[in-house]
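Just below is one structure, and these are the notes that go with it.
For this view, one protein chain was removed and the others were kept in their places.
A, B and C are the chain letters, set down in written order, and residue numbers restart from 1 in every chain.
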Amino acid sequence: MSDNQFYESLPEVEPGHTFLDSKELVLNMGPQHPSTHGVLRVILKLDGEKVNGLECVIGYLHRGIEKIAESRTWAGFAPFVDRLDYTAAVSNNLGYCMAVEKLVGIEVPKRAQYLRVILTELCRLSSHQIWLGTHVLDIGAVTPLFYAFRDREEILNVFEKYCGARLTTHSFRIGGCRWDVYPAFIKDVLRICDDLLPKIDEYKDLITGNRIWMQRTKNVGCISADDCLAYAITGPVLRGSGVNWDVRKAKPYSSYEDFEFDIPLGVAGDTFDRYLVRIEEMRQSIRIIRQAVAGLPEGPIIARVPKVLKPPAGEVYMSVEAPKGELGYFLVSDGTAQPYRVRVRPPSFINLQALAKMAKGGLVADVVAIIGTLDIVLGEVDR
Amino acid sequence: MKFIEGLKKIFLIDLFKGLFVTFRHQDPNDLVTEQYPLERPEISDRYRGQPRLVKDENGKMLCTACGACALACPDKLIKVGSMRDPETKKKVLTEFDYDMGRCMFCGLCEEACNTGSLKLSRDYEIALYSRDGLELDRKQLEDGTSRKVYDK
Amino acid sequence: MEQLKSAYGSGIRDAATYAEQNYLVVDRSICHEVLLSLYDSGFHSLTDLTAVHYPKDELPFEIVWILFSMPTNERVRVKARFADGEDVPTLTDRWVGADWLEREVYDMFGVRFAGHPDLRRILLPDEWVGFPLRKDYGLKQQDTVWVQKNLGIESGQ
Partner (left out) sequence: MINNFLGYLHSNVTPGEAGSLIWVTIYVLLVFAGISVGVIFMNWFERKVMAHMQVRLGPMRVGPHGLLQPVADALKLIIKEDLTPANADKIVFWFAPVCVVMTAFCTFIVVPFGRTHAITDMNIGVVFMLGVSSLGVLGVIMAGWASNSHYPLMGSLRSGAQMVSYEIAMSMAVVSAVMMTSMATGTGTLSMIGVVQAQMQQHTWFVFSFFPVGLIALAVFVIAMVAETNRAPFDLPEAESELVAGFMTEYSGFRWSLFFLAEYTSMMAVSSMAVTLWLGGWLRPFPNLLGGRNWDLAFSLVPGLAFLALAALCLFTYTKMPRLKSMRSAALGLGAFASVLGVVGIVMLLPGVRDRVQDIFWFALKVGFFMYLYVWARTTFPRYRFDQLMKIGWKVLLPISIGLVVLTALIGVRQELFALVWR
């Protein structure tokens, strides 16, 4: 439905209408808008301040990653997966490598599994810090963005020292990890854990306790638990509505069962609960990192994998708890060195569906808050 | 407890707490800005920057023109030209060009090279004003391209 | 899994587990009932819906539904083969989340979904011709008509 079709579909002014009855104002929160976290276009049908209807137009960042996969080798496709959710490249990589390992049936050595857990949890911290900075910025407070990005800088330095790149890390290979730990790795990671805890409490004074923040986020964008299930929403948004489901607990992978951590749950399913869930998740990630670093076993970091990988014909669906939700890979292989079909189950794409339902009836300012709390990344929505 | 909450609400305690957090952050040694041309960032030695063909100590080429890197590269950016040396019957590298314009620095070529001659160096200042300077030929790969470094 | 097999005997082609993931291959005529019965037995959230294109078979499009049941923490994959141009029954009545997923499969494969509220392209521009994820759609191929009209350039390459 191109623009003019959309505008024609608006109700004509019936004869009974007087000039004072406000016809709906169609506002275009266009692809390049300061608070749509990327190239998302939201067509708002407004009655004054209230949002009557909302429609998302996506596809501006569509690069056709699933088509590219069909002409790359299994190992050659791994760097492309970093570009999906570019704020959490490590967990995309982990998901893809584990899916291929399950397809081929490779057993990853224990040390590589622990190393992968440490790096994924660090990546979850950095993704949550980006979310915190931009979400609070959309609601008006300018400073937390800089505190969150300053803390994130430490994590990016560890990524750079470990695998050579800060954002598109391409840190794992099929069968394990590419590099072993650099000498000061353990010291850096523990320093990050110790530095971050007081900083998270600082956010409590600056934001959580702030009455303006509470008024802007309490019962805004509410969604009930069974709506979440109907929309197949996963991740912090689901846990914000009180559903106790996390892929790391439900279907443990990469030796997550060795670590004990609890899953924060919200109660009312509004923006404030999701905020608390993510802040608590950052604390839990630090707990996991500490246990993983303490229990890092010795041994090889990569299993024996043939140079040109030809997995047996078959298909497999493997999902990982990415910072945004359940990131799944459905791989179909026909026995050749190139994947036959790679389907990425993007959590942001499916969570974004609920935006129309959550934003209905709210105000324009709430639409911005809800986009922030859904924590969508357009690289993953458009693929 | 309700009464204390009420008092806190009246005297805007939560707002003042927020104010003191921002005030506390003002002391100079907290500032993190790095003024780039003067203070240069320190780069880790595993950094994946501009590709380079490495020579061993006495200047002999390590590359045996086997083409493993050209195969491993997902975007087919590397073209290796070689001719067979009549008496030693071994391949000798004639020309090697690397299109850095489309490279995503994933490091798969460095991994595939078994003689360790193709390395992604720690050079991160590779910006240019025009796109054609990005197709690196063999000579540029060996002794590196010197980009103009600004000091202010 | 077993009681489903008994209920639909002929319709279910194959119910097996590959790499300890159980999946059902179902005949396209009864796939809707199988899915609804799965819904009633607890599989309330539709994790994923996608399609795979086998150009050489006579029923080229294989639609894959991945369902997940929260109470029993179990995941099942239901697959059904469809001919080109044949309508697939939509799931948006039971699983609201299927709306965008079905639109994306239509956008990428051209498989129409009967009963879908507003089936149109979701990722590609509306007037785009061709369905990219089909095997016969070239990697570098573009809808040059659309590109010239809207972007005013010769072609992407």
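Everything below uses one rule, namely that a contact is a pair of C-beta atoms (placed from the backbone, for glycine too) under 8 Å apart; a residue touches a chain by one contact, two chains touch by 3 or more.
Remember, it's a predicted structure, so these values are computed and weren't measured experimentally.
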I'd like to know which visible chains would be in contact with the absent chain if the whole complex were considered. A, B
Could you tell me which of A:Tyr60, A:Phe146 or A:Trp179 touches the chain that is not displayed? A:Phe146
Go through subunit A and note every residue touching the omitted chain. 25, 27, 33-35, 49, 136-143, 145-147, 150, 206-207, 210, 212-213, 215-216, 363-368
Touching residues of subunit B against the unshown chain: what are they? 15, 18-19, 21-23, 25-26, 30-33, 35, 38, 151-152
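One rule holds in what follows: only the chains that are shown with their structure count from here on.
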Whole-angstrom distance, CA centroid of subunit A to CA centroid of subunit C, is 24
Show which residues of subunit A lie in contact with subunit C when the two form their complex. 1-2, 58-59, 62, 64, 66-68, 70-71, 102-103, 105, 226-227, 229-233, 243, 245, 250-251, 314-317, 319, 326, 328, 330, 332, 340-341, 343, 345, 349-350, 352-353, 382-383
Given the complex, residues on subunit C that touch subunit A span 18-19, 21, 44-48, 50, 52-53, 64, 66, 68, 70, 73, 75, 77, 95-97, 99-101, 104, 108, 118, 120-127, 132-133, 135, 137, 139
Residues of subunit A defined as touching subunit B within the complex: 72-73, 75-80, 143, 147, 150, 153, 157, 160-165, 168, 170, 178-179, 182, 202, 205-207, 209-212
